[in-house]
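Selected chains only, in their assembly positions.
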Amino acid sequence: MKHYLTINDLPSIKTAIQEAIALKSDPYNYKNLGAQKTLVMLFFNASLRTRLSTEKAAKHLGMEVIILNVTDAWQLEFDSGAVMNLNKSEHVKEAAQVISQYADVLAVRAFPNLKDKHKDASEWILTSFVKYATIPVVNMESATSHPLQALADAMTIEELKTKKRPKVVLSWAPHPKALPHAVANSFIEMMQSIDVDFSITHPEGYDLDPNIVKETPVSYLQEEALKTADFIYVKNWSNYNAYGENTSQCSSWMMTKGKLGSATFMHCLPVRRNVVVECSVLDSEQSAVIKQSNNRTYAAQLVLKKILENEE
Amino acid sequence: MKHYLTINDLPSIKTAIQEAIALKSDPYNYKNLGAQKTLVMLFFNASLRTRLSTEKAAKHLGMEVIILNVTDAWQLEFDSGAVMNLNKSEHVKEAAQVISQYADVLAVRAFPNLKDKHKDASEWILTSFVKYATIPVVNMESATSHPLQALADAMTIEELKTKKRPKVVLSWAPHPKALPHAVANSFIEMMQSIDVDFSITHPEGYDLDPNIVKETPVSYLQEEALKTADFIYVKNWSNYNAYGENTSQCSSWMMTKGKLGSATFMHCLPVRRNVVVECSVLDSEQSAVIKQSNNRTYAAQLVLKKILENEE
């Protein structure tokens, strides 16, 4: 594997899930694989889980880790041909090449601005690093995808499922802020790639990118959609059509104990209690959110391992 | 030892002081004890000594260290049952459980707001982490105590004392800002636990929490109180009764060469020169402040060692 930008970069998704689960039982099994290799983690946005789990994963493999918040350096210019006489001190062309001198793998987190659909869809930040860096790039959540999260989510379903083909529903939830589509997108792509009975439910008008959703069934009737679900993945996203707008905060879409039934509750975190989901759900045995966050370590480790092995 | 929240969590304070001093002469003696263990240090407030000394201590034990400034992530909600529709992105319930997946020990620094005496006394931040984390928690200075500092201070007195039972005086000092009571509280508790002749002097009205001070003699006459002292620990704290107010900045309480006499000067640092203490005191051979800061490493190392040994 060269880069990890979307889940489709995995040589085999099903094998990756199994291998990531196997890493969990013996995290230090490949502790020399990353010896004398450096992971640089570049953050344009805040992070808790991604930061800690990815650093942990790299250490399990014996890598050195250097973390750079973009605020520790300066603003980068991404436009090719720009006359840089304003507030951007360095072009990504140089920054990416320079970091490539100091690192063996570069992980980048860069959220969308949710103002310009076309620009966000172009993944201008992530693809600039891929273009100019001379080392493998790992997506720690970009404008449109969060493939480390999706791999951790698939591991969690694989570990908890009690039937061969569980029913999985992605259910939209209200949120006070306009959030990206990345987590939903990657979760959908992952569910389309594994053996589950998958559907999506959200309020009318909240349809996601049709190039992602494809043939996946979509319902505007939440309670009906959730019936007999084995796993319910709850997530807010802002309006994709009225791009980046927060057109609905309808609290009737909040996940409750009643709607959950006997299903397993999933969420990528951070989660707004009593807005996205009732406390009683999160605090119950049916919540898988802590297991999901734990699996982030092994998802990242699987990805770094594949990249390091490819380089050998 | 499970957690280290106050000095009373030490199995034996006197033994701990001796063991910490012993670590100093051979810091890498237990360099494999923390192998494949991770310390996450979580900072809600600025730090120089605590950050560096605790990281150093963990490295001496072979631990991995991950530092997270809360500003690198997002604001946490602490109220149980809150409807999280404002500016707090994640509840400490999730954050503490999640970090527990990535760490073996969690160290937390969180100062009081000094607005609400009852809330500060409840130690709501630290106790939330203790409640929800599933790993040991170390107090790197909380609303009401700073037990790593107190252990380093006790080591310093033990190393420098020239008589079996030295006279130690805690002397209030003026300061331009309203400061917490944590350092004073933990120092008092520590002095009450070891074999010293201990008393406190401060201006009238600056009495500390009576549940901490207990039977310790208190004088409002500084010069009298300091007479024949072997160690004078100088520290500002804001008014405890007029809670969090800075009612006095009376410069007559500044420590001077004259008042110090032949005593050893102690302070936790950072210190305001010529406000809290005269330059001539800090720059003299009688100042123990650098030794105190050095002992912070071995105090933290003793604490981490006890926690790691307990976990084995």
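The letters A and B name the chains in turn, as written, and every chain counts its residues from 1.
Here is the rule we go by: a contact is a pair of C-beta atoms (placed from the backbone, for glycine too) under 8 Å apart; a residue touches a chain by one contact, two chains touch by 3 or more.
None of these values were measured; they are calculated from a predicted model.
Shown here are 2 copies of a single protein sequence; counted across the entire complex in this file, the number of copies is 3.
Note that in this section only the chains that are shown with their structure count from here on.
When chain A is fitted to chain B on its Cα atoms, the angle of the rotation, on a 0 to 180 scale and to the nearest 5, is 120 degrees. A separation of 39 Å divides the Cα centre of chain A from that of chain B. By the touch criterion stated above, chain A contacts chain B in their complex at residues 28, 43, 46-49, 51-53, 55-56, 59, 69, 176, 269-275, 279, 282-283, 289-290, 293-294, 297. Those residues of chain B that touch chain A in the complex are listed here as 36, 38, 40, 64, 66, 68, 72-74, 77, 80-86, 89-91, 93-95, 97-99, 101-103.
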